[in-house]
Structure formats: structure tokens, C-alpha cells
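Got a structure for you, questions after.
Excluded from the complex is one protein chain; the other protein chains are retained at their positions.
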Amino acid sequence: MIHLFTQFPHLAEFVQQLINGLSLGAIYALIAVGYTMVYGVLRLINFAHGDIYMIGAMTGIYAMTQRPDWSGAGLSMVILLALSGLVLLGAASQRWRGRKCEYLVVIALLLAEVAVLGFVPWRHGEPCPPSWLTFVMVLGGAMLASGLLGYQIEFIAYRPLRNQPRINALITAIGVSMFLEFGGQRYFGATPQAFPQLIPGLEQHPDLFKFGPLVIPKVDTLILCVALLMMFALRHIVMKTRVGMALRAVSHRFDTAALMGVDVNRIVSFTFVLGSILAGTGGILVAMRSPKVDPIMGLLPGLKAFVAAVLGGIGSIPGAVAGAFLLGITEVMVAGYFPHGSQYRDGVAFVILIGVLLVKPSGLFGSNASEKV
Amino acid sequence: MPLLEITNLGICFGGLHALAGFNFVLDSGELVALIGPNGAGKTTAFNLVAGIYAPDAGRIVLDGRSLAGLDPAAINHAGLARTFQNIRLFQNLTVLDNVIVALNNSAEHGLLTTLLRGPRFHRESRKSHARGMELLATLRLDQYASRLAGGLPYGDQRRLEIARALATSPRILLLDEPAAGMNPREKVELMELIRFIRDRFKVGIWLIEHDMNLVMKISQRITVLDHGEMLAVGSPDEIQANPKVIEAYLGAPA
Partner (left out) sequence: MELPAPIIACRASAGVWAAVLRSNWLWPLLLLTLLPLGALVENENCVNPYFAHIILLCGINITLAVSLQLINGISGQFSLGHAGFMAIGAYLGGFATLTYSVLPADVSGDPFRSPGGVLWFGLALLVVALLAAGALWLLFILIRSSRRIHPAMPPIFMLLVILWFVIDRAIGYQLEHPAWYLLWTRGWSGLPRLLDFVIHAGMSPAARVSTWLPHSWCKPLCLLTALLIAGTFAGLSGLLVGLPTLRLRGDYLAIATLGFGEIIRVGILNTEPLGAATGLSVSIYPNAADSGAGLSAHYIFPWIFGAAVAATMVIWRLAKSAKGRAIRAVRDDEIAAAAIGIDTTHHKVIAFVIGAFFAGVAGALYAHLDGYLNTNEFAFTRSIELVVIVTIAGLGNIWWTVAVAIGLTWLPEILRDPTLFAIGKNSHKAGLFVQYCKQLGEFRMVIYSVLLIAIMLARANWPPLRAMCQRWLALVRNHPPNGAC
């Protein structure tokens, strides 16, 4: 093998680019799946999805490097946390009486978030030592944070607009995205922050395999493995569980699923949470690969993942995955092989978008739903 | 020479012959019905004639002109208008606007006339306004002239759709299930309306309908379709007595 790659360095370069493309595509896939699921269920393009990916990465940084200064945590925080506890109790009691209480839960969550984010002074502390345990815990924390955020966004911003023309929900999605980006810039600071090492020994031995000029980095393999694992888990959930079946039903026909006894609100929330968890994971993974993290990192990857979802057929999960890998590989190939390719890198996604929309708007795996005349 | 002549019309949707070997003639002033069980291909035939689908086989000739390959707007300019099974009104336009927008679409409106509101613009808009009101009055919809089309009662919405189709000065009018969702009194009014339209506007009317009562009373000729094929053609009495038609609707005797 080593001989093969030493003799044909161009082949080695090609395979290297392919591996880069696969890893980039894996990250796009994690985000694109969220887009496509939400579109399938609500016919809404969730512009804020890229920012949930950013929040995932930010959570990772906070988990790794920021420590709460409990001595500085003020009375306001205590009061707010107590309030949120009370509200949660109230929600539990309502539930016990069989009444709707979701909004109470959301209010409690919001109060707790304001308390923790607003009134606890976070200080830059000692970064945790890298280890596999740290990795799993940080990943878990990012998933939790992004899942909660996705749930809240759906409840506050999208659910009231369920019966409105879709353009209104689209504008609100844009508003949420702006809020997360600008709010993130104010809260986290607009300068990019460095993401600390999560995996032990990554700096010293970054390569997994080395075949002559061909180098397979550990990071890329890890990203690919985690992404594929999550894809399989998602597939299992969507195809083999009752919730997944309900999800598929809702994405086919919203009203009919409701008539058949599916709790549509619960399923939509579940979809958002699922998609957001995947996006948060993507945030952590990408932060491991290119360690600069800033509040507007979600804009461009979000758009590109969206293009990937459209390429694969928006509404179709395997399509989103396929489209994402295709897009990742194409982008890396263009950047690598075209003259001045790195400048056109961002334009590749949009050219593909226009191409798909002109040639086959329903994408690779999508179906053409035509109007009955 | 009949006004509308269709020979051997057929279309295939992914292996399924939605319509095959369909022949039809219609003359000016005739009132013909197309009936058949659900899924027989009646609306498909309408859509083929109106240009929404392109036929896989057959010819459609209107007044000597072949309608093959034309898009719906061009077919409308040639003199054929249609209504839809699910009412397709312009919801955000007023009733009067719905009719005015259908007037005079074969003539090109100049952009410059629109922008410089000279005398010609005002003359034309007054004329359109007057013609629109006249048409609405003929169909007894003038009291709704400034209401939004979506706010009309159901029966009046159907009449508005017919008025809009008539505003294009057609020679052939295709009505797709005009009596759907109407109560018996409204159906009687509709019957008289259709006869009135045929006499007043001198159009040939081709009707798809499920209400046999209505169909038998007003049509001069009936074509029966089943599973995309023509079962029978004839006068109402002939069709009522035709055993194949009875079998298609009620099933074969046990």
C-alpha cells in the first residue's frame, strides 16, 4: 500500500482530499439531517439550525474552560433559580391534575437559563485534562444544551405560527437566528476562541495511519465514526420505534396524523430536539477539527448543510446524508484542484444549489409532489 | 364541421392508461355531458383538452386549429374556457376584479400606457369596469362586486367561476362538476343557468357531472367513460337503457 501511494503521489493526494471531504461531509450531514427532518414535519426551513450547531460548540468551550465563580453568584441568581424551581413544581402539579403545563416548563427553563447565564459570573479556569471520559461528557453536555435550546425555540417561536402562511415562520426563524448570532456575539464575545483538546495525545500523535504520503488523521476518523454512529442511531429511531413511525406519519400528512391520535405537538418537539442534538454534536466535532470557535460560525455551514439537504431531496433523511457527503467531497475537490479554488470554495455550495433547483428541484431522493388540478 | 373535434385521445401515467381511444365532437350551441364512475378519467380528459397535460396519442382540433402542444393560455385565446373541480378563484381579488382580469387577455397591455395614466388608460379601465359589471349583472352577482372572492357563499363562488370563464369570450365552455356540493334548489338554479348561458352567449358547453338528474334533464348527448375507455355515447334515454352503463355504475347482476 505504501508503495502504491509513494509511486503515485497524485493518487495519494486524491485520497487525502477524499478523506477530508468525507469528514467535512459528515459534519454537514449532522446538520443537514436536522434541517431535513424539520422541513419534513413542518415544511419550515429552520434558519436558526446553524446557530444551534454554534451553541453546541460554545457549550463545549464553556464546559471545558469556564468555571462558575460561585462566590460571586448573586442573590438574583438564587431568587431566579428558586422561582424556576417553584414553576417546575407548579408544572408537575398541573400535570398530575391532567392539565396542560408545557408553557410552565418552558418558563421554568427560561428562568433557570437567565439565572445561570446572566447572573453567574463565569471565569476562565483551568481547562479539563483531555481524556475519553471528558470527551463523552462534553459531548453529552453539548447534546443536552442544544436539545433544550431546540425545544425552547420550537415552543416559543414556531408553535404559535403553526397555522400562519409559511413566510411568517420563515421570517421568525431568521429573527431567532439573528438573536442567537448577535446575542452570542454580545455574550461570548465576537473574537474567536480556541477550543481545547478533548482527545488525549492528539497533538503528539495526530495520525492514525500513514501510508507514505497519505496521512489519515485521527480527528477525521473520529468525526466519521461518531457521525456514522449517530446516523445509525437516528435510523433506528426513525425506522424501528413507534415515535419514529409517528414522526414519519406527521411528515407525510400533518392533519391526518393528528386525526389518527398522534400528539402532533409532542412529535414536532421531538423532531426539533433530535435535530438539535445532532447539530450540537456536529458543533463539538467541528471544533475538534478546526479549533477556532466564534458566534457566527454557524451561518455559512448552516447554509451549506441546507444546500446539502436540498441536494439530497429536502424531507428525506438518507437524501440529506448523501447530499452532505457529496457536497463535502465536491467542496474539498474544488478547493484542492481548481486554480484559485480556495476563493471559490464557498460559492460551490450555491452553484450546486442553483444546479439542483434548475435540473431537479426535488433533489436526488425527493419525490415530486404535484398539484391536483 | 364541428367546432371541437377530438380523435383517439389517450394518455398514460406511468404505465396506467388514464384515457385511451377517446373520441368526441362538439358543436356551437350544444350541451353535452361526460359521465362515469369516480376515477374514470373525466377530469383527465378535460385537463388534456385544456392543455394542462400533453396527450400521448390523438388529436384535438378546435375550429380547424390543432390544439396539440399549446399551453393553457394559448388554448384559452383560441376560444376554450374551463372551470375547475375544486373552485380556483383568485381569493385576494374582489369579485369584479376576478371577472375583469379575464377580459381582454388576448390583447397585450402596454407597459407605458399603464405607467402614464393618460386618457387611453382611463377609457380602457372604464370600459373594462362596465363590461365586468354587465357580466356580473347577467349572472346576478353584481351585488357582490366589491367583496373579496373568498368571502362568497359556495354556490355564488361557482357562479363567479363560470362568469370568469365567460369573460374570456369563449366558444366552448368546459364545466367540471359545477353542481358539486350544492343542495337541490341550487342545482335547479344551476340547470337554468347553464341553459341560459348556452342560449345567451352562444357557446358549446361540455359538462362533467355526477348528478344524474341534472345530466339527464339538460344534456342533448352523453358520453360515458369507465376506467379510461368510452363505454357509450348517445341521448339520455339511450344511455339510461344501456346495459353496459348500468353494469359500470351498479355492478353486474349476481
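When the chains are written out, they are named A and B in that same order, and each has its own residue count from 1.
Please note the rule applied: contacts are C-beta pairs under 8 Å (C-beta built on N, C-alpha and C of every residue); 3 or more make two chains touch, one makes a residue touch a chain.
What you are looking at is a predicted structure, and each value in this text was computed from that prediction instead of being measured.
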### Query
Where does the absent chain touch, in terms of which shown chains it meets?
A, B
### Task
Touching the absent chain in the whole complex: find that residue among B:129, B:187, B:210 or B:227.
B:129
### Query
Which of these touches the unseen chain: A:178, A:229 or A:245?
A:178
### Query
At which residues does subunit B meet the chain that is not included here?
50, 52, 71-73, 76-77, 81-82, 84, 88-94, 97-98, 100-102, 104-106, 109, 111, 114-115, 117-119, 121-126, 128-129, 146, 148, 164-165, 167-168
### Summary
Note that subunit A touches the chain not displayed via residues 39, 43, 45, 157, 160-161, 163-164, 166-168, 170-172, 174-176, 178-179, 182-183, 186, 303, 306-307, 310, 337-340, 343-344, 346-347, 350-351, 353-354, 357-359, 361, 371, 373
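The rule is short, and it goes like this: only the chains that are shown with their structure count from here on.
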### Query
Per the centroid of Cα atoms for each chain, what is the distance between subunit A and subunit B, given in Å?
51
